[in-house]
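Left out: one protein chain. Kept in place: all the others.
Let's turn to chain A:
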Amino acid sequence: MSLWQYANPVKFLALSARVQPALWALAAVFTGVGLLWGFFGTPDDARQGSTVKIIYLHVPAALMAINAWFMMLVASLIWLIRRHHVSALAAKAAAPVGLVMTLIALVTGAIWGQPMWGTWWAWDPRLTSFLILFLFYLGYIALWQAVEDPDTAADLTSVLCLVGSVFAVLSRYAVQFWNQGLHQGTSIPVATGNRSVADVFFYPLVMAMLGFGLLFLALVVYRTGTEIRLRRTSALRARMNRGA
């Protein structure tokens, strides 16, 4: 038994069919409880009032926006090294989800920023980095759609993902160099453990973060299954056309 056996599409589909109901249920419970608890079960912040509640959407979405790209990077590496088709398709399936997460983070940030900072948008390093990440997602998805041969498309997008990762990190630090920030620092520094979020806000936030993580996982597993079936249909169709 090894993890690699699930690189076989049949095994992957069988496994995903088994775990998907539980995955969806867990995602729904964690996301639902986290968001509802956050929106209705926590007090207003002393200074930010009720606007603080957008944090339960903003932070988990931003977290998954970055992690989705990281997952695509790992999947691309696996495709380039071990040539497992499921891996390439998982990277393809994750990209639109990551794109939407980035968009949610940007939009919720703007909605929160308007009353709090007095502006919808500022050329702050974090905001700008996310906009750049958004562009990288767009380019990656556009390249997938532009290349006709599926294996070539997987190859090219994988390399783009690798090169893009390097440049995304570069851009992040270049942008920090270019302009000082308005955005607050991280609220939950894992390394030092000195979080600046009070417990009442922290627990629903963790629930929402877990929920978004599970939601992302469920969506990617589901979409990967769709991509595999799509690939099979086109293979069948090609065989039928050859036979006819």
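The rule is short, and it goes like this: contacts are C-beta pairs under 8 Å (C-beta built on N, C-alpha and C of every residue); 3 or more make two chains touch, one makes a residue touch a chain; residues count from 1.
Operating definition for what follows: contacts and distances are computed from a predicted model.
Participant: Leaving aside the chains you can see, what is the UniProt protein name of the one that's missing? Options: "Multiple sugar transport system substrate-binding protein", "Cation:proton antiporter", "Heme exporter protein B" or "Acyl carrier protein".
Facilitator: "Heme exporter protein B"
Participant: Of the residues A:V33, A:L160 or A:V197, I need the one that contacts the missing chain.
Facilitator: A:L160
Participant: Please pick, from A:A14, A:I81, A:L170 or A:A235, the residue that touches the omitted chain in the full complex.
Facilitator: Final answer for the missing-chain contact: A:L170.
Participant: Among the options A:V74, A:L138, A:A198 or A:L230, which residue touches the chain absent from this view?
Facilitator: Considering all chains, including the one not shown, the answer is A:L138.
Participant: Mind listing the chain A residues that contact the chain we can't see here?
Facilitator: Residues in contact with the chain left out: 132, 135-136, 138-139, 142-143, 146-147, 152, 155-156, 159-160, 162-164, 167, 170-171, 174-175, 177-178.
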